[in-house]
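Our next item is chain A:
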Amino acid sequence: MRSTIALKLMMAVSGIIFIGFVLLHMYGNLKAFSGHDAYNDYAHHLRTFGEPMLPYGGLLWVIRVVLVLSLVVHVYAAVTLWRRAKRARTVKYVVKKNKHSTYASHLMRWGGVTLLLFIVWHLLNFTIGKVNVDGGPTNDPYNLLVDSFSVWWLTLIYLVAMAMLGAHLHHGIWSSMQTLGLTNSVRERALAKRIGLVLALIITIGFSLVPVFVLAGVIDK
Partner candidate 1 sequence: MKLTLKIWRQADTASDGAMHTYEVDEISEDMSFLEMLDVLNERLNSEGEEPIAFDSDCREGICGMCGLMINGEAHGPQVTTTCQLHMRSFSDGETITIEPWRADPFPVLKDLCVDRSAFDRMIQSGGYISVNTGAAPDAHATPVPKDNADRAFDVATCIGCGACVAACPNGSASLFLGAKITHLGELPQGQAERDSRVVNMVAQHDHEGFGGCTNIGECTAACPKEIPLDVISQLNKDLRHAIRRGY
Partner candidate 2 sequence: MTDMPDTTFTSDPSHHQDTQETDDAAGYYTPGDPIAETKAPGGPIEERWGTRQFEARIANPANRRRLSVIVVGTGLAGASAAATLGEAGYVVKSFCYQDSPRRAHSIAAQGGINAAKNYKGDGDSVYRLFYDTIKGGDYRSRESNVYRLAEVSVNIIDQCVAQGVPFAREYGGLLDNRSFGGVQVSRTFYARGQTGQQLLIGAYQALERQVAAGTVRTYTRHEMLELIVVDGRARGIIVRDLVTGEIETYFADVVVLASGGYGNVFFLSTNAMGSNVTATWRAHRKGAFMANPCYTQIHPTCIPVSGAHQSKLTLMSESLRNDGRIWVPKDAKDADKDPRDIPEEDRDYYLERIYPSFGNLVPRDIASRQAKNMCDEGRGVGPEVDGVRRGVYLDFAEAMERLGRKAIEDKYGNLFDMYAQITGEDPYEVPMRIYPAVHYVMGGLWVDYDLQGSIPGLFVTGEANFSDHGANRLGASALMQGLADGYFVLPNTIRDYLAEGPFDKVPEDHPAVVEAQQSVRDRIDRFMNTKGTRSVDSYHRELGNIMWEYCGMERSEDGLKKAIDLIRGLRDDFWRNVKVLGTSESLNQSLERAGRVADFFELGELMCIDALNRRESCGGHFRAESQTEDGEALRHDDQYAYVAAWEWAGEPGSQEMGKPILHKEQLTYEFVEMKQRSYK
């Protein structure tokens, strides 16, 4: 099934998986407010979850595999749909107004690209490369976090990324419900849009708290 709608269904499903992950991830990040040990315990717990049935880090690997697959699907579908949309209108309007749609809905694609760049950077930063821009050690997750966000421009990058994420989700959440065919009336549509807005705000604000509070010095080593 290569139909535009099948592609969209794939996007919606992978997108919802992402949402599940970011919610979990955000919960984890917020542990930073409970201090060094609570946060590191959580990071450790993530890796020992399910032991001895799963090896050390097993759950994390399951998550990683699912995430990577979702990412491939999500990006593949995004690129395919983008290309089809481009081909559907090769001659542009001289004047075109979009007045009944949200900015968020028009931002999806470039927002997605931003998110992709962010994720690459983010993984280099915290997982794969473990770069400590402050030059400190990288083996202590909590300290790495605090070191990183003490740097103003890094925090700024994150905040911009979170704004993008918020926009992506503001449209993406209701859009995925529409894609799944769950919004068959005015009421359901309004509800879906409200859920989208609320969830997007929660996620954006939830993620932004840690970097902001680190920069502000509230969270420190």
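Candidates were picked such that all candidates are chains of the complex that A comes from, given by their letters.
Methods note: contacts are C-beta pairs under 8 Å (C-beta built on N, C-alpha and C of every residue); 3 or more make two chains touch, one makes a residue touch a chain; residues count from 1.
Just so it is clear, the model here is predicted, and its values are computed rather than measured.
> Hey, among 1 or 2, which one's touching chain A in this complex?
By the stated definition of touch, the match is candidate 1.
> Considering only the defined contacts, which chain A positions touch candidate 1 in the complex?
Residues in contact with candidate 1: 1-9, 81, 84-101, 105-106, 108, 171, 174-175, 178-186, 188-189.
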